[in-house]
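I'd like to ask some things about the structure below.
One chain of protein is taken out of this complex; the other chains stay put.
Order of writing sets the chain letters: A, B and C. Residues in each chain are counted from 1.
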Amino acid sequence: MLVLLNLDVTKEEIDHIYERITGFGFVPHMIPGETRDAIGITGNQNPAAKTQLEVLPGVWKIMPVTKSYKLSSREFHPQNRIVKVGDVSFGDGNVVMIAGPCAVESLESTVGIAKIVTARGAQLIRGGAFKPRTSPYSFQGLGEDGLKILATARQETGLKFVTEVVSPDDAELVASYADMLQIGTRNMQNFRLLEYVGKQGKPVLLKRGMSATLDETLMSAEYLMKNGCNDVVICERGIRTFSDHSRNTLDIAFIPAMKKVSSLPVIVDPSHSGGKRSMVIPHSLAGIGAGADGLIVDVHDNPEEALCDGPQALLPHEFEELMKISKGVCAAMGKTIGR
Amino acid sequence: MLVLLNLDVTKEEIDHIYERITGFGFVPHMIPGETRDAIGITGNQNPAAKTQLEVLPGVWKIMPVTKSYKLSSREFHPQNRIVKVGDVSFGDGNVVMIAGPCAVESLESTVGIAKIVTARGAQLIRGGAFKPRTSPYSFQGLGEDGLKILATARQETGLKFVTEVVSPDDAELVASYADMLQIGTRNMQNFRLLEYVGKQGKPVLLKRGMSATLDETLMSAEYLMKNGCNDVVICERGIRTFSDHSRNTLDIAFIPAMKKVSSLPVIVDPSHSGGKRSMVIPHSLAGIGAGADGLIVDVHDNPEEALCDGPQALLPHEFEELMKISKGVCAAMGKTIGR
Amino acid sequence: MLVLLNLDVTKEEIDHIYERITGFGFVPHMIPGETRDAIGITGNQNPAAKTQLEVLPGVWKIMPVTKSYKLSSREFHPQNRIVKVGDVSFGDGNVVMIAGPCAVESLESTVGIAKIVTARGAQLIRGGAFKPRTSPYSFQGLGEDGLKILATARQETGLKFVTEVVSPDDAELVASYADMLQIGTRNMQNFRLLEYVGKQGKPVLLKRGMSATLDETLMSAEYLMKNGCNDVVICERGIRTFSDHSRNTLDIAFIPAMKKVSSLPVIVDPSHSGGKRSMVIPHSLAGIGAGADGLIVDVHDNPEEALCDGPQALLPHEFEELMKISKGVCAAMGKTIGR
Partner (left out) sequence: MLVLLNLDVTKEEIDHIYERITGFGFVPHMIPGETRDAIGITGNQNPAAKTQLEVLPGVWKIMPVTKSYKLSSREFHPQNRIVKVGDVSFGDGNVVMIAGPCAVESLESTVGIAKIVTARGAQLIRGGAFKPRTSPYSFQGLGEDGLKILATARQETGLKFVTEVVSPDDAELVASYADMLQIGTRNMQNFRLLEYVGKQGKPVLLKRGMSATLDETLMSAEYLMKNGCNDVVICERGIRTFSDHSRNTLDIAFIPAMKKVSSLPVIVDPSHSGGKRSMVIPHSLAGIGAGADGLIVDVHDNPEEALCDGPQALLPHEFEELMKISKGVCAAMGKTIGR
């Protein structure tokens, strides 16, 4: 941590700052500057220290040098973490393909779509049983009935499934059905939910909040890991910006930046980032190009009747086309995709 | 709703679109355009319709004309809604002053600060017992012990208090102590929490999410109101932008814009928007100038020892100065502030 | 254009609005709504009309249906526009590779880098002679001497070059040397410059402003085209967002969205979007994946000595690696890249 001092800092102020620093058990190092002096601190393990040093008289500002995430950092775990869901692995060089309907609507349609995506190379099924919806008047999901439908789809196709948990009181129920638990973008900083979900003994797909920084995303992963879940996959799904030609702005740089500081796998959601069917393939290939370890894609065989996000769902033949082009792109990058 | 058609839309596509529109029970009106035709729809009460029309062949895009919030809208309730917490009223021309520590840290400090702000004109006490923290390693609040401390502060000062609920499973507990329940910015779209909190029979302070639009904020108010809580106060606390000289960017236009479309009171949090003590008074006066119905301000008598957000807490004499200047500003606007 | 009316609009107000609409020579169509009425307008070619109708009593807001760009729109010119610089074509299925130093620093280094990129498949050379720099104390470019150096590099390699114009008074000078003129991101809405550059009879590379919308970008292209330049290539180089792990956020969706509404070619600048060498290859592949018609990449053989943006320049062997992987990715997409 670097404590930058005011230009007109006094001897007394510096003494008081030194006193506080050593009181925290840290070692201060004076760094004289031509215009401004600073104090370097080593040994800072106390998260409250920054807050409390920042308000001292004579302090201009604090620049943290080390980050506060630990378990999720690459420095703590230098090798890539491989996250396994059944026999599917995230982070081992294969781009994992997750596909399915946005929301589980009926047994028939869900199993139908599951078979379609299985036949075309998907490795995991996605589908929402508990849906977080902006409007209280929108379809909120089928709840436990939706989980049962997903379990049937698993049986019929042999693919494992990932589904969202929206509240601590559902965590155990969802975990009793699902193979991987999803934290949605609106809940990325629902810390109590992270604690409950982290304790379920299942791998977790953590979606980045729509205005979360990289550091905040890792701190949420840290909540999961601190509660016992080391199998965390991060998902970039677009951020909120002024740009109005897509639903969100896919933040491509998040992928290499995350891989530099953390060893967790990172996947991309090209359906929610673009918000339009015509953008799903470009966004998917962009995500693969940027180094993503997987994709999670909305597919629907009858989007005209979809109860949720129909305009962004790929049709079966479009999903097939995506798989075909992606295979070539992955091969050029020394990777594989799907089954 | 306006259905804009593709330039090369065919007769067959238009017939199919008409069929779907009448199938929803709506009445289509053709609107010929020089370059592009459109279909106007009246009677659209079905939230799924937009989604399902959007994907039809021949449709360029859908422009919604009416909004999906109802209970919270000014059109539904033209007069200002006055929200009462004990004998304190939000929205009646008095700017309500809420003040207190960011987090409840001890009985002594909380009661001390409560007395300080009471003596200087505050009308409600604020203080966090359950704290949502970005890092799992940060101080998470005293929990129920914090609620008891706040209850003691209420007894000692006669002021009611507002405090945050972070999880559905705490809603009942917090409501058994608190006079007003707060939904924090990170939980604005924690819909399950909104449902539980809305059912507690207490007024609610709803903080805008840090990247929430005005419409999304009202939809979250709608969740509370649909669950029985009509006493909702909205709080602008700054949004996330590229601007890096303050913690968040206080969105001043949110206040008049919200008051135009909704009849709910709107207050400002000048402590979290600026993130620095020196910005609290400018942000407070800006909020009052823009028409806010109240302020919620962090005050601490010893910010050097604060466990949370010390750098943004006003010192007692600064709070006194804020009250003094604000009184003059409010008077110039035909309003009052505090007690 | 759709004129949405206030809920309490009066008969007199509607009459006045009708009068103004017909006064502009437009035809009004009443569209009754369950909650709100609207007036549809056809024949609106007058850009001032929106502004003047918006302020009429009884008007809630105006929703434009058609866009104000013309020459640059796909509706005006349905086929892709192929832009030629010598024998290099943008928009014909080959991804054009432009490479070179950020700034022209010396004859030796510029010619050296030009030879390096030529040998590895680049099709055009880039290099700044007039540099727009945030600080007046930074290196501002070599001016005409820089243009002469670029001309020498052209002679030595046979590749044409693109370079930036920063002021109307330089337009003619730069055009007398360069094969393609660049408008930089900070000058995207320097309208006088657009007019001068549009008149030079040279193809133009127009960089998107760092907070420009798609519509604004096309309106700037429209300035160029209205002044005689039909050979415009648009460049996405990242936008400004809250995201702090890269210099800018590459807006991948801009590429398919632009190609939908305009027939102009779109390329990507992966060097300025990421701002770090390690992000150039991921950003390049993402751009190709999203459908870009070209790339413009900073390359330097000695970035330790570069006077401008050294940290984002690829080293020669990294550029070679980029070309190699990109070739495979392009092939998988049915495209080619470079020579």
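Throughout what follows, a contact is a pair of C-beta atoms (placed from the backbone, for glycine too) under 8 Å apart; a residue touches a chain by one contact, two chains touch by 3 or more.
Small disclaimer: the values here were computed from a predicted structure and weren't measured.
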Touching the absent chain when the full complex is considered, from B:V9, B:M63 or B:V329: B:V329
Option touching the unshown chain, where C:I125, C:C308 or C:C330 are the choices: C:C308
Options C:E216, C:D301 or C:E320, residue touching the unrepresented chain: C:E216
Contact footprint on chain A, counting only the chain that is left out: 2, 4, 7, 29, 31-36, 38, 40, 42-45, 63, 65-66, 75, 240-242
On chain B, residues whose C-beta touches the chain left out of the figure: 211, 213-214, 239, 241-246, 249-257, 260, 273-274, 278-279, 282-291, 325, 327-329, 331-333
Contact set of chain C toward the excluded chain (per top definition): 20, 47-48, 51-52, 54-56, 68-69, 132-139, 166-169, 186-187, 189-193, 210-211, 216, 219, 222-223, 226, 240, 277, 303-311
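Rule of thumb we're sticking to: only the chains that are shown with their structure count from here on.
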Length of the line joining the C-alpha centres of chain B and chain C, rounded to whole Å: 39
Centre-of-Cα separation between chain B and chain A, whole angstrom: 26
Separation of chain A from chain C, taking each centre as the mean of its C-alpha atoms, in whole Å: 31
Per-residue multi-chain contacts in chain C, two or more chains: 241-242
